[in-house]
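Note that this complex is displayed minus one protein chain, with the remaining chains in position.
Presenting subunit A:
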Amino acid sequence: MAAAAVVRGIGSNLSKNLREVRLHLCQISAASQGTRDFIEQHYVTLKTANPEFPILIRECSGVQPVLWARYGFGKEHSISLDNMNADQVAKALESVVNAKP
């Protein structure tokens, strides 16, 4: 599955440029299904490879799924994960990992 490959690709590099990653999602809405799947299937792998890195998963009913990335000096960037599937969520994560702040 593409998401698994992407996650493997990220490996332990989450902390390369990033300081913190936040995932906002709704527990039941269809728009967050991809994000939910991503967490279910790949969070453990990601965290095991990056045990000290904060990946905050914050579920809240009715919110639009969003990926927030925090870089050094408080700079933050967000990507909407609305209606994305797990593969696209993984791609979004990859893009923030590789982006320079």
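Note that a contact is a pair of C-beta atoms (placed from the backbone, for glycine too) under 8 Å apart; a residue touches a chain by one contact, two chains touch by 3 or more; residues count from 1.
Quick note on the criterion: contacts and distances are computed from a predicted model.
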UniProt protein name for the omitted subunit, picking from "WD repeat domain 41", "NADH-ubiquinone oxidoreductase 75 kDa subunit, mitochondrial", "Sodium/potassium-transporting ATPase subunit beta" or "Trafficking protein particle complex subunit 2"? "NADH-ubiquinone oxidoreductase 75 kDa subunit, mitochondrial"
The one residue from A:5, A:57 or A:99 touching the chain left out of view is A:57
If the missing chain were put back, which residues of subunit A would it touch? 19-20, 22, 24, 27, 39-40, 43-44, 47-48, 51-52, 54-61, 63, 68, 70, 72-74, 76, 78
